[in-house]
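With one protein chain held back, the other chains of the complex are shown just where they sit.
Moving on to subunit A:
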């Protein structure tokens, strides 16, 4: 740890795709790398459907079931920090254009076939807002939005299959009015920008942070991960180095599309709450 203290962290991106990034982090300690992982999973704001008003639901699924499914649909949340405010911090009565995205769904089946209701049927619909209600204090949020901010990820993109919400037959319909709001995954996992974060260090278990159960030979029974190729395998005559610290951390961050992998990773280092928050409060006390 102390050897690491003077070194700058180093990063090597091994793979970058539309929905994932794979990188190796070096010269930081385990606690720091783990905090990075925790922030990516639970501390970055996104938008997700939060309130659902069911106008009519004659599908086979109950209202709550559909409301839950709607909440889980990833919505485009680029630049969420600046493009939308928290509803609880907004001065409006319940919801307004600065703190919520109005979406509605109105699908009925009139043919003798099964109709899939998907996230592509979700429409941006300002009539969801109560017209008598005043909106919150003026802000720059609207100008910081991308065109499809708050729309379902992959809408009108034929290469991305939409998210299925329900299937209906002839004579059934689903009419709902939803408000998407900004939130953190600490409150509900639907606000997490990541669908998975893989985190590995010490693939050969040289540090003995884990103990493998085995029948006869742990090396034969436990397959090594791909990351093991980047590190030297332990020699049999090597004594156990009990001062060793984990050095390289292998990450693979997979997003649900609400934020791009690049934005997820870049936001972490700008993440305001963590240490900056603490430092500011301390300065305040010391004065």
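One rule holds in what follows: a residue touches a chain if its C-beta (ideal position, glycine included) is under 8 Å from a C-beta of that chain, and two chains touch if they have at least 3 such contacts; residues count from 1.
Going forward, contacts and distances are computed from a predicted model.
**Student:** Would you mind picking the UniProt name of the chain not drawn here, from "RBP11-like subunits of RNA polymerase", "Galectin", "NTF2 domain-containing protein" or "Phosphatidylinositol glycan anchor biosynthesis class U protein"?
**Tutor:** "RBP11-like subunits of RNA polymerase"
**Student:** If the missing chain were put back, which residues of subunit A would it touch?
**Tutor:** Touching the missing chain: residues 1-2, 4-5, 8-13, 16-19, 23, 28-32, 34-35, 38-39, 42-43, 76-78, 88, 146-148, 159-161, 164, 184, 186-188, 255, 257-263, 265-266, 268-271, 273-279, 281-283, 285-286.
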